[in-house]
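Below is the structure I would like to discuss, written out as C-alpha cells.
The complex appears here without one of its protein chains, the remainder shown in place.
Then we have chain A:
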Amino acid sequence: MNIIVLIKQVPNTSEVKLDPKTGNLIREGVETIINPDDLHALETAVTLKETYGGTITVLTMGPPQAMDALSEAIGMGADKAILLSDRAFSGADTWATSYTLGKAIQHIGDYDLILAGRQAIDGDTAQVGPQVADFLGLPQVTYVFDIEAVTTDYVVVKRRLEDGYERIQCSLPALLTVIPGAKHPRYPLVSRLLLACREKAPIKIWNAADIRVTTAEIGLDGSLTQVIRTFAPKFERQGEFLEGSTSGMVQNLIARFKENKLI
C-alpha cells in the first residue's frame, strides 16, 4: 500500500504572543513543530505500513526550514519526503495550497491512500484536505480516529461526530484526514534521523516549475481569499462587581452571559 502523508510545519501556537504595542505577532524564538494532527496521520501511515507493507511519501509545502519537519517524519518511519518550496508559493490561501499540493501529488503519481491531519494549529481551517481530495476527484473521510479494515479496494474507518461516530466504507484511492486516535504518535528513531541527515537522504525539493504550475495559479496570486486586516482580540476585563440580592446578582450575571452570547 503506497501512502502519501501531507504534513505542515507550524509555529507552536501556545507560545505565540502578540506585541502589546504593535499588535503584531512575536515570532522570534517561537519553536516550530510538526502540526499535532499531522503526527497522528504519520503514526497511522507507519502503522498501516507495518501491517500491509508499501512505501510512505511525506509531502509538505513551506520555506526551506520545513526540511526539519520532513527529517522528523523520516525518523518516524516515512521512506521518502518531498518539500515544495518556492517564493512563488508564499501567501497561498487554502485554494492555492490545495491546488499546489494536488499538482504535486499528480506528479508523484502512484498512491493508494492520502493521509493528512484534520487541521493545522496555525490556521485551524481544516480545508486543505477536502480541497485536495476534490482536486484529485477522490472520496474523502474527515475526522477519522480509527481504521478498522483495509482491503485492496476499500478501507473501513470511524469518523468522529459531535455526538458519536460513523463507520464508513470508503473506496480506494481516497484521502483521509485524521484526529488524535488511541495510539500516541511514536518518537523518531535516532538511526532514522541520521539517515535523513545524510547527503543522499531521500528528500527532494521541488519548485513551481517541477510540478508544472504557473505563478498565476499559486501563492498569493492564485488565491481567492485575502487577509485584509489582522488585529488583537480584546482581552480587557470588565472588572464589574454585580450587586443586589443573590437572585438579583445571578439574574444580572445571566443577562451578561446572554449579551455576550455565552449561553
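The rule is short, and it goes like this: contacts are C-beta pairs under 8 Å (C-beta built on N, C-alpha and C of every residue); 3 or more make two chains touch, one makes a residue touch a chain; residues count from 1.
Criterion: contacts and distances are computed from a predicted model.
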item: Protein name as given in UniProt for the chain not displayed, "Spore germination protein (Amino acid permease)", "ATP-binding cassette domain-containing protein", "ABC transporter" or "Electron transfer flavoprotein subunit alpha"; value: "Electron transfer flavoprotein subunit alpha"
item: Selected from A:T51, A:Q106 or A:S171 as touching the chain missing from the view; value: A:S171
item: Chain A, residues in touch with the chain not shown (by the definition above); value: 11, 13-14, 16-18, 22-25, 27, 63, 90-91, 93-95, 98, 121-131, 133-135, 138-143, 156, 159-171, 174, 215, 219-221, 223-233, 235, 237-242, 246-247, 249-251, 253-254, 256-258, 260-263
